[in-house]
Every structure is written in C-alpha cells, then in structure tokens.
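Omission of a single protein chain aside, the complex is shown with its protein chains in their original locations.
And now, chain A:
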Amino acid sequence: MASSIENNNEKLTLKSSDGEEFLVEKHVALQSTLLQNMLDSDCSSADVIPLPKIDARTLALVLGYCKKHADASSSKQGELNSFDSEFLKDMDMGALFNLVLAANFMEIKGLLDIAAQKIADTIKDKPHQEVREIFHVENDYTPEEEAAVREENRWAFEGFP
C-alpha cells in the first residue's frame, strides 16, 4: 500500500552472529541507542540489521529485557526493579559477560548498569584467586610482578585478608 501512516506496530529484523533472525517491534528496539541511531538515520526498517558480535542466546535475553522495559509504564518502577534483579539472578558468568558485551555494543544503558553491578558484586571482598576462578581470569603476572602491583596499591589492601 502507498499509505505512509505511522504504524506503532512497525517491526524490524535483527540477525544474530549465528544467523538467527529476530522480529522486533520498533518501540522495543528503541531501548537500544545504537538501533535508535540507525533508525533515525537513513536505515530502513525493512532491512535486516546484522549484529555480528551477539549470538542468538544473548540476543534473546537482551530483547527480553528491552521488551519488559519498553512495555512497562514509568509508574511501575518497583515492578521493573524486581524484574531486573530476577533477570540476572541465576545467570552463569559466561552469559553475564556476553550480556555486558551486547549491552555495550547495542548501547542499552539500563542493562549495562545492572550487569556491571552484578559483576562488581561478585568481585566484592572475595580473595583474588576466587575471583580469577569465577571469571576464568588468566593470571599473566609473574609472582614478582604481582607482588609489585600489590605493593604499589598497598593502601587498598589495608585490612583485607
């Protein structure tokens, strides 16, 4: 049809790194500043938008978050807060890091905030070896180097086991 009536249910297609396509309502996609900028520029919503850094599993999670936040009215802040804390509750660390990467790439500030907070909460007050194990951090220091970094920041280790 040649009609140009604004359609609130306009949809766009996102494609994950592993080739899966997701049909997303426009108002949900607008939670992402990246997609918003693309739509504001000459990008047509008829095109498939490839997201080469985000796999299908992560993208599904991201879109679930966006949908909840796009659909909730601002008066339901309490409900959104409890959704946010449930959303990440039992997520494994690999998925959480993928989520940070995706939220960072797609510029979804709220999601990035809660995911970063979750990672920070995991680090808090844990011995380093434990944090390394949880995040799979490869310790690339020699013992001498590690001791030197610790010495440089000795003030921060005051009272820390």
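To be clear about the criterion, a residue touches a chain if its C-beta (ideal position, glycine included) is under 8 Å from a C-beta of that chain, and two chains touch if they have at least 3 such contacts; residues count from 1.
What we mean here is this: contacts and distances are computed from a predicted model.
Its record in UniProt calls the unshown chain "F-box domain-containing protein", which is the match among "NADH-ubiquinone oxidoreductase chain 2", "GTPase-activating protein S13", "Ras-related protein Rab7" or "F-box domain-containing protein".
Considering the full assembly, A:Val137 is the residue among A:Val48, A:Ala72 or A:Val137 that touches the omitted chain.
Along chain A, the points of touch with the absent chain fall at residues 93-94, 97, 100-101, 104, 112-113, 116-117, 119-121, 123-125, 128, 131-133, 135-141, 146, 149-150, 152-153, 155-161.
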